[in-house]
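All protein chains of the complex are present and in place, except for one that has been dropped.
Each chain gets a letter, A, B, C and D, in the order it is written, and its residues are counted from 1.
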Amino acid sequence: MNELLERLQRHFDVNNINVLKPGMTTLKIGKDSAEILIRELRDREGYTHLNFITCIDYIEDGIFTLVYMLHNYDSKHTLGVHVDIDREHEEMTSIHTLWAQAWTYQRELREMYGINFPGSPRLDEDFCLEGWDQIPPMRREFDTRVFSEERFGHREGRHSEVPRVHMKMELYPKRGGDEE
Amino acid sequence: MTLSTGHSAALDFAQPEPPDLSSGKYVKLWQGPQHPGITGNMSLELVLDGDTIVSCKTHVGYLHRGFEKLMERRSFIQNFTVVCRIAVPEPTFNEYLYSHAVEEISGIEVPERAIWLRTMNLELMRLASFLMWIGGQSGAFGQYTVPNWTLAYRDYVLDLFEEMTGARIYHMYIVPGGVRAGLPDGFEERAREIMKGAEKLLDQIERVMFNNVVFKARSKGLGIITPDMVDPYGIVGPNARACGLARDIRKDEPYLAYDRLDFETISGNEADAYGRAYLRLQETRQSINLIRQCLDHAPTDGPFQADMPNVLHWKVPAGETYVKAECTRGEYGYYMVTDGSEFVRRVHVRGPSYTHAIAVMERLAVGTNIADIAGLMVSLHTYPPEIER
Amino acid sequence: MIKTLGTEDTLENAGLTDEEQQLFSNARPRAYEPYPIKAVEDFANWARANSLWILAFGTGCGAIELRPLMTARFDANRFGVAGRPTPRQSSVFIIGGYASVKTLKRIIRSYEQMQGPKFVIALGICPINGGMYFDSYNTVNRFDQYIPVDLYITGCMPRPEVLVAGIMELQNKIKAGRCDGANRYVENFDWYKANQKKVIKNWDMPDYNW
Amino acid sequence: MNLRDLLSPFFVWQRAFEKPYTSIRPTIDRPGAPAYRGFHINVSEECVGCGSCHSICQNHAIDMVPAAEFEGRTGDSGLRPRFDYGRCCWCGLCVDICTAASLRMSNEYAWISEDPDEFHFTAGVDDKPWQNNEHGYRRAEGYHLYPPKRIEMDMLSPDESVQSFEEVARGYSEAQAKLEADRCVECGICVATCPAHMDVPDYIHSIRDGDYEKGLQLMYRTNPFPATCGRICTRRCESVCPVGILGEPVAIRWLKRFIVDQVDAKDYPRILNDQIIESGHRVAIIGAGPGGLSAAYYLRKKGHAVTVFEAGETAGGMLRYGVPSYRLPDADLDKDIAYIVSLGVDIRYNTRIGKDIDFEQLLQDYAAVFLSTGLSVPSNMRIQGEDHARVLSGLQVLADVASGRDPGIGSRVAVIGGGNVAMDAARVSRRLGAEVTILYRRRIADMPADEEEIHESQEEGCNIVPQAIPVEIIAADKPQQVSIKWGEAEMVQDPTGGRPRPVLQEDRMHTDTYDCIISAIGQGSDLDFLSKENQQQLAIEWGKFTPGEYQQSALQKVFVGGDVANRTADAISAIEDGHHAARGIERLLNPDGFTATQTDNTGEPA
Partner (left out) sequence: MNTVDEILDYAIDQEQQAADFYEDLAGRVEKGGMKEILMEFSAEEQRHKQRLLAVKSGEHELTPEQEVLDLKISDYLIDVDATDDISYQDALIVAMKRERAAYKLYSDMAEKLPESHLRKVILGLAKEEARHKLFFESEYDERVLRDN
């Protein structure tokens, strides 16, 4: 395992290497060399299985972290490749030529986060949503509850009391708390 | 047939040119979402030349509820009730993987008894799921006897779930920290009784369904997956094992009590619909065997839940993990990222159907007869809700 | 081609292209009028109640319990219930729990294609008040806003036993002539349509399909 | 194709002779499993309406609604869960979290209706067919969603503790406090029960967040004696804490103490940031105990010039003289008092009303007077020989020790009484090296003292003799000794009701000799400083004031509070009396700007 990481560090600008548990490591790489690294891992290092591609929205840092989870069946090792991309310029190299299912993930990320993967097939077709007219829903600034209430509404006639407020009103309305 | 799984340059998974519909040569046909020959609620956009498919596009999203978004605004305990809904026929794998991911990040050690109960729960689920699948596969080829048997018998397994967990479909039994209860009185005897009946039923099914000239004729040669397709297409589980790859997470990277159970990975050598179905039949039998072993070994007393913090304001430390388990369809995985708050930062659910129903299906469908498309679909064993989540 | 009625009381079908306008009717749905002789109507209702054909469209989780219902253990066939592959042959639409917006569109289309008299059973909590997905951006919360529902069965999921009970309840309602969901749909057609169009943003189908 | 494949399917006929799968009457023959998670049942009498079910429900399916017939019980919010079966997913988390174990599930599952608005019900209140169902899901033994046991406080061992007056309870470490704070379910029932209505859930929340400064701010909103109450509060909050129904209540007092211990006294002004704008009014306070100083604090915050008249040498009242330093070290009491004084409160020590200054004078000189003189006169036993020189009062012993004087108790001591003063006197005597016997007329279970105090005094070697009625004090042979004649008592149920009463058994009398007898059977008020007319006007009952709204007495300018005006006679009640009187005085002095508090900063969980 260490040899692999050393090899990768020699050839690529990988950082933030994080051994999560035996059999699983994550590392971070720049956006531009990610595709080459992944191709290298697939063709030379035995990471032939793409578990998934996903994205984490770090809205406070202004980045999307793309996660490519690769698995090596021989060494039984999973390697997570993290790639940070700018939230404002959400674009990433497509890897649809490496795995047959990759374009599906990319299509999902396009829909759910609005990330562009130039060249990825059927990228702009609807995937899960249909007629979506809001910002991509998985982005953290999208508040699903507010949206649901506005668009779909809820049945009326519900009301709940907070025990401590209710008890105050019932038992000691003039006491407790502060006048400030 | 060689068992190379490397990426051959010849393997081309570029998108085919869309057929020219205006030529009048082709017919476009939607199979689903409202269609009896579709698994779950999804649809296939087929283009036919005569009754041969020349192009297939899978459409999903009819069951999209935005689980991953909903989980980001529910607390860690609340999420455990939500996750089981991600794969309706097989909820407990979600429960286990979600709980396991949370436990791994927060360093909770699950007691021994809970480990065995979880294993048994997952194997019962596998049995129930396979029984339903067998019925589905048989029904997709027009035989309606076997579904009546297996779905009714699956109900007996659901009765066991009801006793064990308090619910038929959404068990919500495996909770972060352990399980919610021990086994009720007399469960073991009833479970063994049902296992016995299930074995008998499987024998009958083998005669009626697998040794059936019609079934053989329709399923043999249908939807062949070659070993060199497996990795490029991300094929896992029985679909991959049927073409000879002995890959089973239960054996290769054991979780729960699987390292203490006596079983071998089953792999086949015919990667067509028949081969896959037969492999699944074998795995159903294996599952019955594993359930028996769990009944033998599961401790009957001791704690079944680890010491837990107050779940009302449970903060899980910042961390990241990917956990996976072998469900009936292959590698089911949960990728979880936490940031130290009361809510999860990101959960990604990796369902095996994601590749099977889209990339694999779209390729295998081409050249297939329209009448076999339902059989092919079922033989890949896909559950739409785990694709779109 | 169905002729254009040319009166004021026609549907706009604004979601269709000019070419498609010619392919679909623009007539409004018509309410069902009971037979003037009560005995005849009662007989018709009795017959309807005992041949409930369910549209095989598993719209959500609820579909999982329809399979046990239709197979050997619960054997709904003995109640005159059968699954049909197409809306044109079906009289009962079972909404299997939550409906995503994408599915809702297909539900509306399937429902409108069903021949009257037709009935809708909503399973589970989600059609009542959003259920587990009350805060989801992609599922509707109150199903009665979009399609008239004759019977709600709560539960998550409702068990096959209670589905049987629900079917029997529906039969009683039909026999008593109280299942007027389809007529409600006709009478409040504009209201339903407005609600539907409020959530379905890419309305590219005729306003009423039949 | 082979022949076998052609024939084999006909095997299906074998099934014709087997038992069919079909359930004949599915709706009748198939109840849910015994542990099925069906419709909810709530035992309303056991439910305390804490709302934990509401908090944990991810579907927002549970509303807490008022249920009239169960209102008014202590530790019961009067709310009951109302379920929306258009939301509920029958996960059963509400059952798992239910603090009172009143909520469970039946094994019934059928509810069919044509009206979607019908699927609501208040469990245990609305009549439902399943409410008497015996089966259904309930929480398994040994399964918890919050830790039922509290984090033990480190204590000095009894052997160590009797050696000195060092504080016995050592305080929580940060890790311990966070674990204990984690157990709170944030229902807020304690808020209603606390006499001062302290915002307990929120300051406990601040511990979880590690924001002790915010915790301190929250506490000072209702209580300017957090360091004191964090040690010696009678903690009625803990007696109603729902977590205590099935497990042990949250250690609210220790958590309060933890917050104060984390904040340095010199940071108080910065953190509390009390801005004072002088109002020009002058208010007099009689008694520098917890009630008087609490009033002084809140009045001072309103900008009034406050003068406190104290008969003793130092401030703190009963907290100083009545509570031994192993329970409340002087330094911690001083931490509270020093902050109040630092706001510009003028305390005049050694000033006795009626002697040094006239009450009438105060009424003339000040815009309002708050009177909280406490209970300072020890009660008499009224038995023969009680005026013997070796019969000491418990209060006197405690006061002597607190002031550093030797109370001269000797080496064998009998303490008479079962209240906190008796326990304190006994434990103080142990620390002074004496061998202690406690005589109490009823059973140990009847003792009004804190259970913890009783337990600790026993651990420290005090011998408690229950059901012992003192009958006579007799002079002993030696002048520095004294004998007590006491009789055993039988507990007899009073036919007219009430708790069992002790009845002296004349045939079982004992006489023992001790170096001294400490009588600690209660205290009364000393209101002699008030003129006869004042006493009439102020409406005194059973030696206590009966205050009206906002602690106002029958005299408009006079407000009363503390032990001399309430039945509970503990520090936290006195503190609230002071706070409430401050509100009343504010209303009197500034009627236009006054608004009664009607809301609290309690947000609904998101």
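As a convention for this text, a contact is a pair of C-beta atoms (placed from the backbone, for glycine too) under 8 Å apart; a residue touches a chain by one contact, two chains touch by 3 or more.
All values reported here derive from a predicted model rather than from experimental measurement.
Peer 1: What shown chains does the left-out chain touch?
Peer 2: Computed over the complete complex, the missing chain touches D.
Peer 1: Using the touch definition from the top, which of D:P34, D:P66, D:G354 or D:G524 touches the missing chain?
Peer 2: Once the missing chain is taken into account, the touching residue is D:G524.
Peer 1: Using the definition of touch stated at the top, determine which of D:G404, D:P479 or D:G498 touches the missing chain.
Peer 2: D:G498
Peer 1: Have a look at D:G419, D:P547, D:G561 or D:G584 and name the one touching the chain we're not showing.
Peer 2: In the complete complex, the chain left out is touched by residue D:G419.
Peer 1: Considering the complete complex, identify which of D:P34, D:P148, D:G171 or D:P448 is in touch with the unshown chain.
Peer 2: D:P448
Peer 1: Across the whole complex, list the residues on subunit D that are touched by the chain not included here.
Peer 2: So the residues of subunit D touching the unseen chain are 379-380, 382-384, 386, 416-419, 421-422, 440-441, 448, 469, 471-472, 492, 494-496, 498, 501-504, 506, 521-522, 524, 527, 530, 532, 534-536, 538-543.
Convention: only the chains that are shown with their structure count from here on.
Peer 1: If you tally the C-beta contacts, which comes out ahead, A-B or A-C?
Peer 2: A-B
Peer 1: If you average the CA atoms of subunit C and of subunit D, how many Å lie between those two points?
Peer 2: Centre separation, subunit C to subunit D: 59 Å.
Peer 1: Return the distance between the CA-based centres of subunit B and subunit D, expressed in whole Å.
Peer 2: Their C-alpha centroids are separated by 55 Å.
Peer 1: Could you check subunit D for residues that touch two or more other chains and list them?
Peer 2: Those would be 21-22, 32, 58, 84, 86, 89-90, 116.
Peer 1: Where in subunit B do residues touch two or more of the other chains?
Peer 2: If we look for residues of subunit B contacting two or more partner chains, we find 61, 64, 66, 69-70, 73, 81-82, 148-149, 152, 155, 170.
Peer 1: What residues on subunit D touch subunit B, complex-wise?
Peer 2: 1, 4-6, 8-9, 11-12, 14-15, 21-22, 32-37, 52, 55-56, 58, 89-93, 96-97, 105, 137, 140, 142-147, 179, 182-186, 205, 208
Peer 1: Spell out the part of subunit C that touches subunit D in their complex, as residue ranges.
Peer 2: 72-75, 122, 125, 127-132, 134, 142-144, 149-156, 158-162, 164-166, 168-169, 173
Peer 1: Over in the complex, which subunit A residues touch subunit C? Could you list them?
Peer 2: 128-134, 137, 142, 144-145, 147-149, 151-155
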